[in-house]
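As you look at this complex, bear in mind that one protein chain is not there, while each of the others sits in place.
Letters A, B and C mark the chains as written, and numbering starts fresh at 1 in each.
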Amino acid sequence: MTSKYTSLKRECYEANMQLNALGLVVHTFGNVSALDRKNAVFAIKPSGVAYSDLKPKDIVIVDYDNTIIEGKMRPSSDTKTHSYLYKNWETIGGIAHTHATYSVAWAQAQKDIPILGTTHADHLTVDIPCAPPMKDVLIKGNYEHNTGAQILECFKNRQLSHTEVEMILIGSHGPFAWGKDATKAVYNSKVLEVIAQMAFITLQINPDAQKLKDSLIKKHYERKHGKNAYYGQ
Amino acid sequence: MTSKYTSLKRECYEANMQLNALGLVVHTFGNVSALDRKNAVFAIKPSGVAYSDLKPKDIVIVDYDNTIIEGKMRPSSDTKTHSYLYKNWETIGGIAHTHATYSVAWAQAQKDIPILGTTHADHLTVDIPCAPPMKDVLIKGNYEHNTGAQILECFKNRQLSHTEVEMILIGSHGPFAWGKDATKAVYNSKVLEVIAQMAFITLQINPDAQKLKDSLIKKHYERKHGKNAYYGQ
Amino acid sequence: MTSKYTSLKRECYEANMQLNALGLVVHTFGNVSALDRKNAVFAIKPSGVAYSDLKPKDIVIVDYDNTIIEGKMRPSSDTKTHSYLYKNWETIGGIAHTHATYSVAWAQAQKDIPILGTTHADHLTVDIPCAPPMKDVLIKGNYEHNTGAQILECFKNRQLSHTEVEMILIGSHGPFAWGKDATKAVYNSKVLEVIAQMAFITLQINPDAQKLKDSLIKKHYERKHGKNAYYGQ
Partner (left out) sequence: MTSKYTSLKRECYEANMQLNALGLVVHTFGNVSALDRKNAVFAIKPSGVAYSDLKPKDIVIVDYDNTIIEGKMRPSSDTKTHSYLYKNWETIGGIAHTHATYSVAWAQAQKDIPILGTTHADHLTVDIPCAPPMKDVLIKGNYEHNTGAQILECFKNRQLSHTEVEMILIGSHGPFAWGKDATKAVYNSKVLEVIAQMAFITLQINPDAQKLKDSLIKKHYERKHGKNAYYGQ
């Protein structure tokens, strides 16, 4: 039987496998989703399936209310976080959640990752935010839905743009990243892990390492993302 | 000549090879066993054989009294630890012992691994226990048997359940993990190593990192292991 | 259609792929160029192309004034740094820029890498220099051109020879390395990363680790690079 979502499932499947190939997850950890905004559905990894066992046909299609549209498996337990973000952020098309080692370590340390160099500034102009752990009442409630709300609240409080900052750490938990599609979300997850590791080592070498100065932040960010950008094709 | 334990040996062999593929051992280090509780025997890695040389037919079948039932090779020198645990814990079906780097480092540091994040709470609700080194008289006695006893004593003293906490560090030595079968024991060994590395880096970033709060511990553990669990298939 | 630069492009392509294979870059990060001094042109990686997508025909041929001589893609955004160095240093034939983790961490820490052992002295006799971040006016100006000037100024201020010291860290940014050809530039980039990691761990073990003494520096450097060298074929 054919499905109108075959290519969406394939995109989602490949992004999930990339998560594994990039060393950002082990076992069944983590999940990536891919959005079809026209049809108001997204494809997401099934819950608790090992990457070594995952097949394109296992990918679950869900709508913004978390109703399963297609698929025989239960979707990721984090599905409500994904749907919350898709509903609220109209420009994104993919979301990735990993358990990457250095990203999780910064989240567990409950520290923003300071902007210490141009590798960071190539991707964003501010510290990578670490949202504080959720209030108990929200944890005991609709937890995964509230995780989405927690992300939005952090961005609102800090006056961050989700199109400029495509990643966050949830305190005590781990990273979420997003982008125009699932591939970009995975790309950003790897960028975050690389920056997290570099920042860790930098501060071990020099605990007084200074933040990158404004002129370098601006130069590196603008040459990749500014209106006169000259990076890329 | 056929054996009634061919599939048990195969399961044990594959679990041992997985230990190596997951980067938890080098050379001949470590060992995994797989239990056949009906026949009151278990399959275990032969002693001192390199993973690159290991064959399914090399796997040794041993009973609870450590008598070789089948196999031409000497079983793992840690066999008595395995049999002790199988005899005393009726619900487990596999045991793994590794020399994974970060797990061993915490064992050598003689420190419990504190519960610092949700990756930890996805698997257990307490610090990963580090049993104190054994008394000299027990080391000089039936050492590997006493290692099993040491594990049980640590669980008794701390009032831990071996069905909820499926891993331990032996101070100055290294990790043991177990589960319903050999595959799960290896799975848990990798989980332990990942948590050990994350906790190490977390405390390097922030020596004052706080333990995960109770509501998050409960939420993450219950959604995977509680009676209303919604993780997995 | 054939090109007179086919073999130059191939050399540049392979050096770029080696950068990736040696674990010195992820995604589209980094770039290597290869010089044809006779024709006063060099081949360089196109900007923003992932290593997994890169083809020999994508390599761009550029002259010393950064004019594209051959190729349909935009060259690396760091092209002007390469041309500046080729114009000013007549003995070099290849340049590599990476985002290797430990090299970048030392650059972000804004610290020279001290000469702590013979692995370092096998390649150079002094600390690996970390140039200070550029002045704001230069960053806002012709940035990549000025990065080349920054490297030369650092070498001049410290009275270093670019034929003896084939690597540098740019503070807050990352490493550049060079050599007689592109292969050697990549070789040096890996040497730098290995030395950077070893120095980091050494100082974690012993914050008071002493610099290598002069007699050992001289012995190891001379046996590889002196007039009576007896290392190599």
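Going forward, a residue touches a chain if its C-beta (ideal position, glycine included) is under 8 Å from a C-beta of that chain, and two chains touch if they have at least 3 such contacts.
Predicted, not measured: the structure shown is a model, and the values here were computed from it.
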Interface partners of the hidden chain - shown chains only, full complex considered: B, C
Touch with the omitted chain, as defined above, among B:Val104, B:Val191 or B:Ile217: B:Val104
Touch residues of subunit B, complete complex, unshown partner: 26-29, 46-49, 73-74, 77, 99, 101-102, 104-111, 133-134, 136, 139-140, 143, 172-174, 200, 203-204
Residues from subunit C at the interface with the omitted partner, ascending: 22, 116-119, 187, 190-191, 194, 197-199, 201-202, 204-206, 209-210, 212-213, 215-216, 219, 223-224, 230-233
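The rule is simple: only the chains that are shown with their structure count from here on.
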Fewest hops from subunit B to subunit C - one hop per pair of touching chains: 2
Chain closest to the middle, measuring from C-alpha centroids that were averaged per chain: A
Cα-superposition angle relating the copies subunit B and subunit A, to nearest 5°: 90
Chain of greatest Cα-centre distance to subunit C: B
Interchain centroid distance [CA atoms averaged], subunit B/subunit C, Å: 46
Junction residues of subunit C, two or more chains touched: none
